[in-house]
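Here is the structure we will look at, set down as structure tokens.
A protein chain is absent from this complex, but the other protein chains hold their places.
The block that comes next holds chain A.
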């Protein structure tokens, strides 16, 4: 059970608060995983009373928690929800906040512990951090703790991420900083670690001796919807690849950590990022491809192209698809290409890691008998329906010795016997417990940017983006990226 404390949410009138943060805290409270003395303080510029804020959150709660909302549970939880209107740029706001939090310590017994959740526009982050520092809130009251949660995107490139880290560290120690990537809070993503390190049979073959190549896919079937303005600034590389895809790469490629404590695990992830072969600026096209969806059909529905979306420049070259070809130059992975792709408006929502093994060195069967037989592939599927599948060659029943591929598919039982908790529940609980294992360390964020910086520089100069019809697996260039190595993309 975590210590009592206050979660202060900056940007509380935003979507994330009502969609993710408050539902996750509500669920945690209802499952008795938070102490009674927990409090939530929302802060943003909108004028609202405590009661109005609670009412607003209650209205949308049902949509975001599974299994219904109990009024009694809500009422007792909502008693600890408060709201402060204020401009996060102004020092007065922080004086007021400080006083309010002290009052909560006395009235609700929150023991001087504070977690500041920055759910604001990235540009406000340095100011808020500075103001918190000036107001002395970078330390808890009376020996309590003070923690800072920062949402992605963490910077826009290597330079800005470094700058941001420096600014934050002027007021907070690394141990107080929780950079959140909700992907790491997903049970299913953590299961990559379980598969690798809780099973003895996979690790011995998890290297260049046995693995031909690795494909990581993070595909969404949705378009940018109402997030056009945000997406124009971000693009798939910053929105998905720098954080989620790179994290999945780290978990797939890392060495076994000595223990699962925060520093051991994060140390190994950073080593992977450091081992990724730098992409030379002038050869960026050989390593990275960007695409943008055009009008097309997705699961029986006609959808518009990216340039037709709301708040999107009709000549935009923002990428909605990224394909990467990376090499992890270390003892384990020498010569094994890692193909990564992420995109919107793909045929379906799918996240998976596919390990393709070398073909068998010699087949004693006649060629005709092994038609349709392909190398073994182990797929760790994060979605849809979390599970594991293995493609193996098997004898076709009959008098000859025909061999063909069979796909053995195992679903992790928890996928439907018990709804997996939302990633934010896990991460908010870890935050309150002070466990940063599943949060991003400064050097991880910088390491991921370092890999992608040359690509971003190249794309900033290049004025075109390859189109792909919505409902397809990306532009033709993406296929060419693999063809040069004699491989092809899987159909997830």
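Descriptive notes on the structure:
To be clear about the criterion, a contact is a pair of C-beta atoms (placed from the backbone, for glycine too) under 8 Å apart; a residue touches a chain by one contact, two chains touch by 3 or more; residues count from 1.
What we mean here is this: contacts and distances are computed from a predicted model.
Between the listed names "Aspartate carbamoyltransferase", "[NiFe] hydrogenase diaphorase moiety small subunit", "Glucose-6-phosphate dehydrogenase" or "Acetyltransferase", the UniProt record for the complex's undisplayed chain reads "Glucose-6-phosphate dehydrogenase".
The chain omitted from view is touched by exactly one of A:204, A:300 or A:361, namely A:300. Note that of A:15, A:107, A:409 or A:485, the residue touching the chain absent from this view is A:409. Looking at chain A, the residues touching the absent chain are 221, 296-302, 347-349, 352, 354, 371-372, 374, 377, 379, 383-385, 389, 391, 396, 404-411, 413, 415-417, 471, 490-492.
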